[in-house]
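Read through the structure below, which is laid out as structure tokens, and then see the notes.
Note that one protein chain is taken out, while the other chains of the complex remain in position.
After this line comes chain A, so read on.
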């Protein structure tokens, strides 16, 4: 399908904000949080949350109806997303204000509890957004629990990467932060590999024989009703990306999201230099962008079966004609 820039920014911003808030909670729990470090992390998280929230607002095309967005909380994950993302943004803002205010001891049980509460709201927001994608049966690539795991893992990885960088700059417990980043790198790599397998299975489910419910085979789609498929009015059937582009993007994603950061995190611990961790955080962020682009661009929708995206096979009716011409 066609990746919408607003959705890329929303999911990435929300994930990074959730991950960075989790870093604050983690650091507060182990007593490794100082005032500047907390401000840096919360400020960055708030920036990402605002970026994501703003992008989600502009994904709407009919603003006057936005006031009805919470009408279907009972059934719609998008309604729930608006509520939970708003709740996360609001509580994150209040925690940042409380930190700037400075009256609350950063290692006090109350602050730790508040940090974990905001983290919980952040994780719930990511979960709800992921469920929005995972709960649509027609989006064959996304209709899997792996989608939820993927969005949570990438978000936590990105947040912990920046948490590790800020932690090293502000002389926090860099070893523990690096260990957290390493764990998320391994988990994200495994989840991502499994999800690409799910995407591959989804691509192979798109066959005309299933879409048309008819007993005869094979089928060849000749015409989708107009001179070409409705790529402009139906973005979910946007042409599938080529095998070459898919492979290139997967390799680039794997390198930036997992391979390069692992090397850089190890180097940061050997050299005790924050520059390496900065490189790891930037690499993870770039990898997340590539990963999310591929997540949307390579998604297979069931309606593609009606729009000529099945691999084309030459008609055997024309074979004798072609043979005659060639001879």
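Methods note: a contact is a pair of C-beta atoms (placed from the backbone, for glycine too) under 8 Å apart; a residue touches a chain by one contact, two chains touch by 3 or more; residues count from 1.
The definition used in the following text is that contacts and distances are computed from a predicted model.
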UniProt protein name of the chain not shown, from "Peptide/nickel transport system ATP-binding protein", "Branched-chain amino acid ABC transporter permease", "4Fe-4S ferredoxin" or "Glycosyltransferase 2-like domain-containing protein":
"4Fe-4S ferredoxin"
I'm checking contacts with the chain that's been left out. Which of A:34, A:176 or A:234 qualifies?
A:234
Spell out, residue by residue, where the missing chain touches chain A.
1, 59-63, 65-66, 68-72, 75-79, 82, 132, 136-139, 208, 210-228, 230, 232-237, 301-307, 315-317, 319-321, 324-325, 327
